[in-house]
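Removed: one protein chain of the complex. Kept in place: all other protein chains.
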Amino acid sequence: MPLFYDARIRAYLYQVIAVGVVLLIAWVMFSTASANLAKQDIATGFGFLARQAGFVITESAITYEPTDTIGRAILVGITNTVKVSLLAALFGTVLGLLVGIGRLSHNPVLSRLMLAYVEALRNVPLLLYLLLWYSLIISVFPPVKQAIEMLPGVFLSNSGLVTPALHWQSGFAALVTAFVVGVAAAFATARVLGRRRIVTGKERPIALFAAIAFLLPLVATILFANISVTWDVPELGRFRLSGGYHLRPEFVALLLGLTLSVSANVAEIVRAGIQAVSKGQWEAATALGLSRARTLKLVILPQALRIIIPPLTNTYLTVFKNSSLAIAIGYPDLVMVSNTIMNQTGQAIEAIAIFMGVYLGLSILISLVMNWYNARVALRER
Amino acid sequence: MNSRILQLCATVAGIAVGLVAATTANAATTLETVKARGKLICGVSMSTPGFATADAKGHMEGFDVDVCRAVAAAVFGDPEKVDFVLTNINTRFQALQSGEIDMLSRQTTMTFSRETSLGLDFGPTVFYDGQGLMVPKSLGVNSAKELTDAAICTLPGTTTAQNLSDFFRSIGGKFELVVFENPDENRNAFFSGRCEAISSDRSDLASIRAVANNPDDYVVLPETISKEPLAPAVRQNDSNWRDIVSWSAWMLMAAEERGITQANVDEMAKSEDPEIQRMLGVSEELGKMLNLDNKWGYNVIKGVGNYGEVFERNLGTKTALGLTRGPNTRWSEGGLLYAPPFR
Partner (left out) sequence: MTQVDTLVSSAALAPSREVPPAARSRWFSAYFGTPGNALITILCLGTVFALAKLAIGWLFVDATFVGTPAECKATSGACWPFLSAKMRYIFFGFYPFEEQWRPLTAMLLFLGACLVSMVPKVWGRGLLLAWVAVVLPVLYVLMAGGYFGLTVVPTTQWGGLPLSFMLSFIGLACALPLGIALALARASNLPAIRVLGVGFIEIVRGVPLISILFMATVMLPLFMPNGITIDKLVRAQVAIILFAAAYIAEIVRGGLQAIPKGQVEAGQSLGLHYWQIMRKIVLPQALKKVIPPLVSLFIGFFQDTTLVTIVGLLDFLDTVRTAMRDPQWQGIAVLEGYVFAAVVYFVFSALMGAYSRFLEQYFRTTHD
């Protein structure tokens, strides 16, 4: 058997066998599944996506009626998932930064309090927290008829938070355009001035110029464009508050739970990142006469950021995946909508394939964006 | 490393081949599987008082449970030879399709699309139900039509939510739907005042009302917004098994028509009535035709009683649910229960 002992031939053999086995398993599963489905007269295919959904989704970022298609219902689920994960990632990052820096404080009370915060969040399952927050909201706050009016028009009850809503009569598009133009202008200004500083070595208040560049288009639009808005103030009807903007307790509990869990992770990442920068860097910067804040900004953070980005990516991916726990407290995210569809159509394989595919696709997208950002801040070795 | 992977692959391949082989070898009918196992496996809910709950020591009781016990009695002559599996709303049909359970008895509504596209067959309707709404008395509502703009708690993926949106569309109103995956959470949200109303089958509402701290604080509204015939279900294309489940259920109804009870079944076996003789296996061989013991009917009634007894024991006016028979009474008394003749 000299042929078998040839390392290259053996390598090919192993690969062919491995691929063959995987294909065999896939084929066996596929054929049994289709045989089972055919035998039991279970419908297959994605034709159901065009059928009328017929069920109500209470919370939706895009317009949706029960008369819309199942495909649109899935889209509603996706937007709900994205909405809650984006907000949780945003709030959680800000909160986590504060907590992480608090943990490094030399004040023992503050650092221990922050440690307790992080430990309490990391050692108890997220699902348990979600159920706990939800129970707290619906059992501690009063029913909607005795809603607490915190500010005029702002009501808090166990049906959530209701605030006045702004309705744009006209000028909305102009304002959005101005906002986008402002952001772009601010970035451009900061960049040009930053380059200039490197060339000339002169200090200029870059932040101030950028802020002006951002505000200018907005102010101009407000002054010259025809903007009119009406306020939709909630009113207590026979049962509930009608009108206004509703933050439902399901959404609030989920957002709270996810935000806190992100913040605990971000806090640990930030702490580890700052601590990983060697002490000599602090000392060198101090020896150069840099103040503490400038040392942090110019020396420590650029180095810490490189350590922070990869685990931060993982945290964002995790919160995105954890938003699927929404199903436990009744927030209509992608999994919950797919689940309803699965029950209505009986087509489990297709429904699960859709939501797994969407998660996979969006996970890869998040990874790509974060990797791109990571590559930008990465150390360029010369 | 390669040798290890190779080993792993070989094992997996072995299992795969084994599975394929098993496919061809294993074409047993449900009855054979159940008999070989020595126990019936029945999918129920586990937290619906009156239909299926466990007592403090884990013994299951309820209307749905008794339907399972009747089938177990028909097959084994012993109503206790049944294991109950918790099925939730998501997994109940898949549990049946996959063979994890032998029959599903879980307040499941028989509908056209379920019967045709979910790979299952329904037995006879054992409980005629309809969807209703329940509200706290303090709300001062007397009709579902007044519930425009209210929040309504319900379970997902059932026909319930669809019926509600149809109903409110027909009266031109809107409502806020609050959906919970878990019946316990659903109930809790309603009791905590998260929703003004809760909607489900009327029997289920009675069950929810029974567990309230003070049941008298809640009232079921008069409207019935749908037809919900609740029936046991079995896998499609196993007609012998379907016959067993169906005729066990009809046996309960026929026994009530004929006045056979758990207590008097031994005396009734001496009856001269030819149909009673056939039912109880005294004459002819109905059991054999189902591939069961000829005394299967006797065993069913001896095991769980007749339909009336099952109903009164679990749902009737003396229980916490306090349901009246309503449409679930004999056809001869104006109800909908009508067992085909045993001949």
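We just call them A and B in the order they show up, numbering each chain from 1.
The criterion applied here is as follows: contacts are C-beta pairs under 8 Å (C-beta built on N, C-alpha and C of every residue); 3 or more make two chains touch, one makes a residue touch a chain.
Since the model is a prediction, treat every value here as computed from it, not as a measurement.
Of A:9, A:61, A:120 or A:208, it is A:120 that touches the chain left out of the display. Where subunit B meets the omitted chain, the residues involved are 1-5, 8, 19-20, 22-23, 26-28, 33, 46-47, 49, 54, 56-58, 83-88, 90-91, 94-95, 97-100, 181-182, 184-185, 187-188, 191-192, 210-213.
If you put the missing chain back, the residues of subunit A touching it would be 11, 14-16, 18-19, 22, 29, 32-33, 36-37, 39, 93-94, 97-98, 101-102, 104-110, 113, 119-120, 122-129, 131-132, 135-136, 139, 270, 292-293, 296-297, 301, 305, 317, 321-322, 324-325, 327-328, 335, 339, 342, 348-349, 352, 355-356, 359-360, 363-364.
As a working rule, only the chains that are shown with their structure count from here on.
Subunit A and subunit B have centres, each the mean of its CA atoms, that are 42 Å apart.
Partner subunit A is touched in their complex by these residues of subunit B: 2, 5-6, 9, 12-13, 16, 19-20, 23, 89-90, 93-94, 97, 113-114, 116-120, 139, 146-147, 149-151, 156-158, 161-162, 164-165, 169, 175-182, 185, 188-189, 192-194, 196, 235-237. Of all the residues in subunit A, the ones that touch subunit B in their complex are 10, 14, 17-18, 21, 24-25, 28, 32, 36-37, 39-43, 54-58, 66, 135, 138-139, 143-144, 158-159, 237-240, 242, 249-250, 327-330, 332, 336, 339-340, 342-346, 348.
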